[in-house]
Each structure stands twice: as structure tokens, then as C-alpha cells.
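Excluded from the complex is one protein chain; the other protein chains are retained at their positions.
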Amino acid sequence: MEDPSLFSNTQDYDIALTTFSPEGRLFQVEYANEAVRKGTPILGIRCSDGVILTAALRKHSLQEPNHNDKIFTIDESIGIAIAGLSGDARSLVRYARELAQINRLTFDESISVKTLSKKLSDHIQSYTQQGGTRPYGVSFLIIGVDSTPQLYLTTPIGGFWSYKAHAVGMGANQMNTVLEKEYSPLLKVDEALNLAIRIHKETASTPLHPEGIVAAKITTVDKKFEQVDKKTIQQILDSS
Amino acid sequence: MEDPSLFSNTQDYDIALTTFSPEGRLFQVEYANEAVRKGTPILGIRCSDGVILTAALRKHSLQEPNHNDKIFTIDESIGIAIAGLSGDARSLVRYARELAQINRLTFDESISVKTLSKKLSDHIQSYTQQGGTRPYGVSFLIIGVDSTPQLYLTTPIGGFWSYKAHAVGMGANQMNTVLEKEYSPLLKVDEALNLAIRIHKETASTPLHPEGIVAAKITTVDKKFEQVDKKTIQQILDSS
Amino acid sequence: MEDPSLFSNTQDYDIALTTFSPEGRLFQVEYANEAVRKGTPILGIRCSDGVILTAALRKHSLQEPNHNDKIFTIDESIGIAIAGLSGDARSLVRYARELAQINRLTFDESISVKTLSKKLSDHIQSYTQQGGTRPYGVSFLIIGVDSTPQLYLTTPIGGFWSYKAHAVGMGANQMNTVLEKEYSPLLKVDEALNLAIRIHKETASTPLHPEGIVAAKITTVDKKFEQVDKKTIQQILDSS
Amino acid sequence: MEDPSLFSNTQDYDIALTTFSPEGRLFQVEYANEAVRKGTPILGIRCSDGVILTAALRKHSLQEPNHNDKIFTIDESIGIAIAGLSGDARSLVRYARELAQINRLTFDESISVKTLSKKLSDHIQSYTQQGGTRPYGVSFLIIGVDSTPQLYLTTPIGGFWSYKAHAVGMGANQMNTVLEKEYSPLLKVDEALNLAIRIHKETASTPLHPEGIVAAKITTVDKKFEQVDKKTIQQILDSS
Amino acid sequence: MEDPSLFSNTQDYDIALTTFSPEGRLFQVEYANEAVRKGTPILGIRCSDGVILTAALRKHSLQEPNHNDKIFTIDESIGIAIAGLSGDARSLVRYARELAQINRLTFDESISVKTLSKKLSDHIQSYTQQGGTRPYGVSFLIIGVDSTPQLYLTTPIGGFWSYKAHAVGMGANQMNTVLEKEYSPLLKVDEALNLAIRIHKETASTPLHPEGIVAAKITTVDKKFEQVDKKTIQQILDSS
Amino acid sequence: MEDPSLFSNTQDYDIALTTFSPEGRLFQVEYANEAVRKGTPILGIRCSDGVILTAALRKHSLQEPNHNDKIFTIDESIGIAIAGLSGDARSLVRYARELAQINRLTFDESISVKTLSKKLSDHIQSYTQQGGTRPYGVSFLIIGVDSTPQLYLTTPIGGFWSYKAHAVGMGANQMNTVLEKEYSPLLKVDEALNLAIRIHKETASTPLHPEGIVAAKITTVDKKFEQVDKKTIQQILDSS
Partner (left out) sequence: MEDPSLFSNTQDYDIALTTFSPEGRLFQVEYANEAVRKGTPILGIRCSDGVILTAALRKHSLQEPNHNDKIFTIDESIGIAIAGLSGDARSLVRYARELAQINRLTFDESISVKTLSKKLSDHIQSYTQQGGTRPYGVSFLIIGVDSTPQLYLTTPIGGFWSYKAHAVGMGANQMNTVLEKEYSPLLKVDEALNLAIRIHKETASTPLHPEGIVAAKITTVDKKFEQVDKKTIQQILDSS
């Protein structure tokens, strides 16, 4: 039997709607942020010629290495990395893909990254205000190239922000500190991949194998969101 | 593990509908006001020849400087600044834009600022009385020019008031004290912008950069709501 | 962090439906009455030749003086003053106007003040018995002239009473004591206005400026509900 | 701030559905009875030639004396007196009038007092068993003449009883003790009115004025429910 | 103010759905049984030539003696006595009469007592399993003659049992002890009435008057459920 | 007044949905199992030439001996014995009979015992996962002969198992221990009845009368589910 004093506390969050604390905070949303902060880290960098995403994978020894539940294609020129609860993320990925398809069918062009981020966030916000549900326990880094390379962050409270470079998840504070020092708007996609993977390597608590990381990129040239192959990641890991 | 005595308190606001306290207060609404008081400050001033809005931006070092989630256009001649939860604000901004469009379609003219403020507040009030939801954690400063320049405040309880000049958000008390001393109905739009930005500068806890502030104005001449460009803000900051 | 002992109390009223206490009281309704008792005071007097309403306004120094959220026209010959939450009041004012319009459309005449008071109170009562909502935190003084001058009070529990003269809101006990001494059924509208404003002046905690009070009247002659202009109020204030 | 120990108790009844206590009692219903017991008293007496109702009125000094919220006509030959929450009572009076009208339209005759009492009580009972509502905080004395004079009592739990004479509300125990001593089935309507008003006078905590009491009667001769005029009440008060 | 320690307990049953305790008991149902145990007692006896019901009445001194809220006719050959909350009972009596009528319309014959008891109990059971309601606080003794005389008991948990003789309500344990000693299947209806009324007389806490008891019977000869007249009851009371 | 420390516990189960405990248990379901464990015991044995059921009856002295609420026919060749709440059981028996009839109408043959057990259990499981209800407080032993003799157990959590022999209810542990020692797959129906009744006799806390037990059987010869007559039970009781 666990410590009773602990139990009398569990009551406090188990029976909640998402309501305000006296300090004006939405506790359920802050708790959902904790789920994000405990997710394996993801990282995005906007470059002069495109934008990249990287994500650490947490794997048990016999899990399949090519199983990827961190980075998803939303549209030809838009991709997403997730930090937090993967089940919640899939539900939002489905929603994002529908938004992208509706835009294609209606306007015959790709949805802008900002519009997608805003509409996703509107959806996420509604889960913080209505009864009978809980907030989403996931944050997204969304990248794409429309007029220029784009990198957006969404959060469980329904906020979204445009970033030059940003990391979310376990160890994100440390990663963002490095990013602030080393980021330059002149970075090329390849340089950014190198930087991102090096940051993952330096901040990981255990040695990083190629199977422990996935990456994706999109360039201003072909505007195609594509995953980076394992060999390239291996080479970067070896050389860094 | 956090302090248990703190936890036994969280229960109190996590499970709430919006109901009265013995003192006749609506606690959930007062807590929502706290979210407003912790938002980055916004400020509006009615002038002899128009009306202005300014808003401080809270930015991380790698966030995109031109991302604006504080000031929104509602109609050609109406704009809004928000203090509080940006996700909640967007939901209300959508509602405000629909109100403005319906008025245009029905009467072929811009909605009056007072009517817009009243209808928005009616909507906000309903979230303080119905079960299964929480109040909106956001206050608006709404400006526009109809017969004369207008400046209205909306609050989470569903109240709205007409002001000559007002500030909301973090540090608003200090800002309002300065406004009471320095406000004059003879102020011109340019003078009011100078005053507002100087107040932001004086009350900010850290040095204010042009990227840390946005502004908008509307004059009685062209009745167009428009954002103030960065260069102008820079010049005011330099000269103040 | 606030005092924990205070917090363990907030639970008690935050999670409530409107139900009976062992003493047969409806606590949520009594708490709503507190919101009324803390509102700026309103006062009505029935005269031999009409009936009047006065209301104190609580204004911040830069609030617009001509913004009136205390007295509303319901029908040509009916007006209302509110004490309590202004957002709640507006919701009921809308309902009262609909009742008045329906009566006009159906019977081609003004609704009687008693019928209006009764139907409003029936609506208010239903919010004290159904789940999923809270009572209205507002009381009305309703005046009008049908066969004779009328003055009615509505309360959050859904009661309504006919009065010769009555005050509601902050300081109402003191005001009613003066009214009981000085009221006469022979009072004329002008005398009643003088009496009412003098009572506001005597019971206000700070000096009363013309901007701090609004008034309305209706006479048996023209049966038109109309606001009293600022100049008249100024003159009464000066002479009292 | 009020006594915290009192507050931790308010939780107990504020969050309730109407459910059984371990003693098999429905607490919400018993609390509703308290609201009845605190209402101004009402009294009914069945006579050899009719049946009467009297009710005390609680008035503030400037309330209108002819405002009657205690006795209501339901049908030509049926009337009701209420003890408890007047807002709740009005809701049930509306329901009673509908029942009476439906009976008239369907059978072209007045509803029997017993049937009306039963159907009202069935309605009241349903509010003690369904979730999402609270019981009615009101008791009725219903009088009428069908084949013979009738006097029924309804209670918040949905019970109804036929009485020869009965009092409900504040001081009812004392009143019923007098009734038990002085009641005779031979009483005439006029004698019963005298008895009832004398009982009000003797049990009132303050001197009883004609404005503090209302009365109604119905006789076997004309079977018309009618209010007793003030003059008659004054005469009885003077002579008793 | 009542004892606080008592209040902190009322919370426990006021907020309940009907759910299991760790001992596998349905507390709300057991509490409903308490309401039955506190009702005035009812008693049924199956005889060789019919079956009888008796019920004690709790009367205030001025209540109408011929008001009967304990025994009801369901169908020509079926009757019911109730112990517990009379409002709840009336709701079930309506349901029982509908069942009887549907059977008559469908099969052109009286519903069997067992079928009626079973269908009523199915209905009662559903109120112990669904949310948003409370169990019925009433037990029935149902008598009738179909192929043979029948006596059934229904309980708040939705159980029903066939009995030779049984008593329910206040003092039922003592009554059942007497019944076990004196019951014989050879009893005639008249003897059973004598036995039943004697048991009421012996177990009543105050002297039993004819107005304090009602009785009904049905014989195998005419199969008509009928109330026993006051004179007969008086004679039995006198002779016992 | 009962012990307050007991009361503060009742809160814990009275307000519950069926949710997981930290140990992964569904408490409401385990409490429902307690209702089963306190029911009068039932016992089933699969034989070489059929399968039998026995059930103890708990009877008050004047209850009707031939009233059977423990064993029910579901289909010509399927029967059920219940342990737990009889009202809950009847609701499931109705459902089981509908399943059997639908199978007959659709496929013109008897439903298999396994299919019936599975579908009943699916229904029972749904009451452990949905809000607004409680689990069923009953277990079934289901017997029948399709290709071979069948004996299945259903439980409140929605599980079902095939058994050679099994007992459920009060004293079931002791009964199952005897069954494990004495069960043989070579047992004939008559021998199994002897064994089962002897086990009831040995484990009953009071002497067992023929009226305290019911039995049913189905053989591979005629595949007809039928109750065992009292005389046979008497003979077995006498000889054991």
C-alpha cells in the first residue's frame, strides 16, 4: 500500500474539470505541459534554405528500430514532430491532415503553416474550456515552406508561436540554451541537421545510436517534406 | 513531490462550476481576472483625433519578432488588444469578427464599438452562468472610430466600460496611475503613442526593445485601423 | 500563497448547485443577494404625479462619465435600475425588453409593470431550481405608469414586491431608514428627485459629483420614461 | 470572514441531489420543509357552510399594502394559500391553474379539490426523485367546494392530506393547538373567519394591522372563491 | 447551529448515486428501506377463502378521518397496501394501474398478482441501477385472487416474495412474530381480519381507534377487492 | 446516530463511477462480487449424461415455499441459477431469454451455452465501463446440453468460464473444496444431484429442509431443462 498522504492528494487532480486556480492558472493545462516536458525531445531549426526537425526515440532493446511515432507528414510541404502522449498526438495529426486536405480541395493549394498552426491551436484550446474532457497532453513543432521557411510551436493551452529554432520535451531547457548560442539565420539545412543532432547527442543521458533519432527536412528548392535516411544520421553522429 | 498542504487546496478550484461565494463573489471569474492581470500589459488612449492601442510582447530569444498575438483587426475601423490567455482570446476574436461581418451584411456599415463591446460581453457573461464550461481568461481593449473615437474595456465577468485611457495586464495599476496624471483629452494620436510607449518603457521590468512592443492606431480622418510600423516605435523608444 | 484555511472554505461554494441548507435557506441565492448588496445603490420613489429612479455610478478617474450601466429603458413607459452584476443584469434586461415587445405585438399596448415584474421573477426563480446554472446576482427596481405610478422590486430568489419607495445596494439600509422618515405619498416628481439625490449625497462615502449619479423619471402626464439630464442633477446637488 | 467551522458545513447541503440518509430521510426535502416553517403563517378552516383561508403578510414599512403574494385564485371555486418561498409557489400556482383549465376544457366542470391536490402533489413528488433539480420549498392549503367544502394540505415531499382545519408556517404549532381546542364542525364561515383572525392576532409576535393579514372564503351557496375585503378584516380585528 | 460533527456526515449520503459499498451493499437502497421501516405498518394474510390487508393510519387530530393514503385498488380483483413515502407510492400505484389496464386490454383478463408484482419490481429495480435518480422509498403488499388467493411483498431493491402472511413498517418485527405463532392456512377472511386488527391493536404504541386503521379484503367467491367498512372495524376493535 | 468514523467512509463508495484503483482493480466490481459472495449458494455439476444445478433458498417462516427466485428456464435446453441481487438477476434473465429467442427465430435452433454466456458477459462488461450506472451484483451458473453437457459461470466484471463443477455464493469456498475432492467426470445426473444436495447439507449453517433447496437438471437424452420435484429432493435429503 502506498503512502496515504500521497493518496489524499491524488483526489485533487483526478476529479477535475479544467478550471482556474486562485492564481489564474489552468492547472489541468499545466499538468498536460508536464506530459510534454517528459516526452522525448524534439527540435526544429529554420534555415536560410529550408527548415528541419529532429526527434529522439525512446526504444526498448527489442522494439522495431524503424517504427517512428515522433515525426509525421501532414501535407506534401508540411511536417510535424510531437512531444508528449503519442495517442493524443495521433488524434491531432488526423485533425491536421484533414485541415490540410480541406484546404487543398477548397483552394487547390497547400495550407499555410501559420493557418494550420492557428486552426490546430483553436481546436486544442476548446479542450481546455469545455467540460467532459481533458486537455491534449502534447506539443507540436510544425515545419513547412510556403513563401518562406516556417517553424511553429503549439502548446496544450492552445497557444502557438513562430520560432527561429526551438526544442520541446525532456532536456529542452538545455537544448534551447545551446540553440540560443549557436543559432544563426545563415545556417543551411545540412548545417542545421548537424547542429540539431549534435545537440541531441550532447544532451542525451545515454549514448545516442542512429536508431535513437529521426530527422526530417524541407528545402525552399523542392518544398517537399521528407525524412532523413538513417545513413545520413549515422554519418552525422560519427562526425560530431 | 510538492507540499501536500498545497495540494489539498488545489481541489478547491479544480472541481468548480462558476458559483457564488458567501461574499457574493464569483470566484472562477476572479481567478480568470488573475490570468488577465498576469498577461503582458496593453494600453489604450482616446485622443482628440483618433485612438491608439499598445501592447507589450513577451518573447523568448529565438521567437519570431514579427509574430503578433496581442493586437487584432476586427473590422476596417475597429481593432482589439488582448490581455490574458491568447487561446481564449482567439476564440473571442473569431466571435467579434463574425459580429462585425454580420453587421456589415445586414446594415452595410461598420458595427459601433459600443454595440460590439456589449455583444462580446453578453457572450462572455454567459460563460460565467452556465455549467460545463469555465469563464474566459481574457480582457479586451477595443478601439474604433464611429461618430467619435471610442475605447472600451471588456472583462471576464461580462462587464464593459468606456474609457478615456486605460491599461490592463501586468503592471496595469502603475500604468493607470501615470495615465491619470498625464492624460489630456487634447492629446493627438502621435502624442498618445509617445505617452503610451513611454509608460511601457518606464514600467517594464527589463529594458524595452522595439520587438517587445506593438502598437496600432485609428484616426478620425481615414477611420482605418492600422498597425504602427517598427521604425516609428523604434524612434519613439529612442527619443523617450 | 494565500492562507490555506481560507482555501479549504472556497470548496464549499465553488461546487454547488442551488440546494437547501438544513435551515431551509437557498445558500447560492443568499450569496447572490450579497452581490446585490455590494452593488452601487439604486433608489425609487413613487409620487403623486409619477415615479422616479436614481442610481449611483462607480467610476474610475478615466472612465467615460456618460457611460450608463445602471438605468435602462424597457418600454416607452417602463424603466429599470439595476443593483448587482451588470453582466447578469444585461441578460435580464434583454429578456424584459422581449416581454415588453411581445405584449405590444400581441395586445397593442404596454405591458403592465406588475405583469413584467412577475414574468421576470418567474424567469429568475427558474435559475434557482434547475441544475447546471447559478442564480442571477442582480436586483431590479422597475418603474412605470399604467393606471397609476408603479414601483416594483425583484430579487435573486424570484420574489417581487410593490413599494412606495425603496433602495437596494450598498448602503441601502441607511437609505431606507431615511426614506421611511421622509416619504410622503404627496411627493411630486421633482421633490422626489430632490429627496433621492439628497439621500445619495448623505449616504455616499465620498463626495458626490454629478457624474456619480444618474436619474430617470416618468410622469402621469406623458407616461414617457426619460433620463434626467446632468444639469438638473447638478442643480439639485448644488442646492441640497 | 465568517467562522470557518461553519463553512466546512455548508458543503454538506450545497452539493446535494435529493437522496436518502441512513435514517431513510430525504434531507433536501426536510430542509425544504424548513423554508415552509419559516414562511408567514397560513390557516384554513372547513365550515358547515363553506371554507376559509387566512394568511399573514410580512411587510416592510414602505411596501405596498395591497400586494398579495399569499392567496391565489385557481378556479372559480378553488383557491390556494401558500407558505414558503413565493417564487416556488408561483411556479406551482401556474401549474395548478393549467390543471384546472384542462379539466374545464375536457369535462366542462371544475376540477375536484382532491384531484387537484393529488396531481399537484404528484408533480411536487417528481422533484424529490429526479436529479438536476431541488424540491419545492412551499406548502399549499387548497380550499374549494365541490360536493362538500374541502380543505387540503400539500407538502414538499409530495404528500397531501384532507383537514378539517390546519395552519402552516411560522408559529403553526401554536396555531394548530388553538384550532384543536376551538374547532367545531358547526362553525359558520363568518365564525371561522373570526376564529382564524383571532388566532393570527394571538400568535403574532407584533401587533396585527389589517394590512398584515389577507383572507378568502367560499360558501356552499354560491361556490365562488373570493377575497375578504379589508374593512371586514378590520372589523374582526377590532372586535377580537 | 446544529452539531458540526453531524453535518460532516450528511455529506456522505447527500451526494450519492446508488453504488456498492465494499461489503457489496447498496446503501441508498438500505436507506430507502429505513423509510419503509418508519412508515405506519401494513399487514396481509392469505386465507383459505380469500386474502386481506390492513393498514394503520397516522392522523393529526384535525385531519380528515376518511382520507386513505394506505390502501389502493389496482384492478377489480387486485389491491395494494403501502408502507413508506406516500408520494413515492402514488407514483408506483399509477404504474401498477397502467400495467393492469394494459393486461385487460391485451388479454381481456385481470393481470396475475405474480406478474404484476414482478413487473412492478422490475421497474423498482431499474431505479437502483441508473444514475440521476434515487430508489423508491416504499414497499407494497399486493393481494388478489386469480387461481388462488395471493399475497406478495415488493421491496425497494426490486425484490418480490410470495407470503402466507406478512407485516411491513413500524413494529413489523413484533407483528411478524405474532403472525408466525397464530397463522394458520385454515383461517377464514373474517378470522384473518380479526387477527390482523388485534395485532395492530396490541403492537400500537397508543390506543387504536377505528379511524386509525383501514382494511380491505377479497374472497374467492366474488373475487372483488373491497374496503372493509368502519362499522365492521369498530366491532372487531370492540370485541378484541 | 451511528459512528461518525463509519460515515466518513461511506462517502468513498457512494459517489463512485466504476474506475481503476492504483492497483488496477475496479472497486465497484469487486464490491459487486461481495453481493454475489453473500447470496445464497448455487452449485452446478457437469455429468457424463447431463448437467445439474442446485440452489439454496433463504426463507422467512411465512414465505411461500414454492416461490423460486434462484433457478430460471432460459430456453428449452438451457437454465440458469443466480447468486446475488435477485432484482439485478431478473433484469439479466430477461436479456438472456431475448438472446435465446432471437437465436431461435434467426437460426431455428437453440443458442449454444457458450454463445449465450459470452453475449451475457459482454452485456455485463459494458456496465463496468460506462458512466451513469453501476455493475450488476450477480453471478450466473448456466447449464445446457448442445453437442455436450455445458456448465458456465458469469461474473460481475464480465468474465465467463467453463467449469466441470462449481459453486458460487455464501460458503462457496468450502463447497468448491468438497467438489474438487469428490468430482468425477463419470458422475451420472442422479449421483451429481446426490452429491450437490449433500454438499448443501454439510455446508449449511442451519439444518436443511426440502423447502430450503431447489434443483434442476438436463440430460443428454431429452435435452430438456427441468426442475427437480420436491419429493426427490426430500428423498435425497433423507438418505444423505
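Chains: A, B, C, D, E and F, in written order; residue numbering restarts at 1 for each.
In this text, a residue touches a chain if its C-beta (ideal position, glycine included) is under 8 Å from a C-beta of that chain, and two chains touch if they have at least 3 such contacts.
This one's a predicted model, so the numbers in the text were calculated from it and none came from an experiment.
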Selected from F:72, F:140 or F:183 as touching the chain missing from the view: F:183
Of A:91, A:112 or A:177, the one touching the omitted chain in the full complex: A:91
Interface residues of chain A (partner: the chain not displayed): 1, 4, 7-8, 10-11, 13-16, 27-28, 30-38, 60-64, 66-67, 69, 85-88, 90-91, 94, 131-137
Chain F residues that touch the omitted chain in the full complex: 5-6, 8-9, 11-13, 15-28, 118, 121-122, 124-126, 128-132, 157-159, 161-166, 176, 179-180, 183
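Here is the rule we use: only the chains that are shown with their structure count from here on.
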Contacts common to chain A and chain F (chain labels): none
Self-contact between copies chain B and chain C, residue sets same or different by half: different
Relative to chain C, chain with the most remote C-alpha centre: F
Separation of chain C from chain D, taking each centre as the mean of its C-alpha atoms, in whole Å: 30
Junction residues of chain D, two or more chains touched: 7-8, 10-11, 13, 15-16, 22, 27-28, 131-132
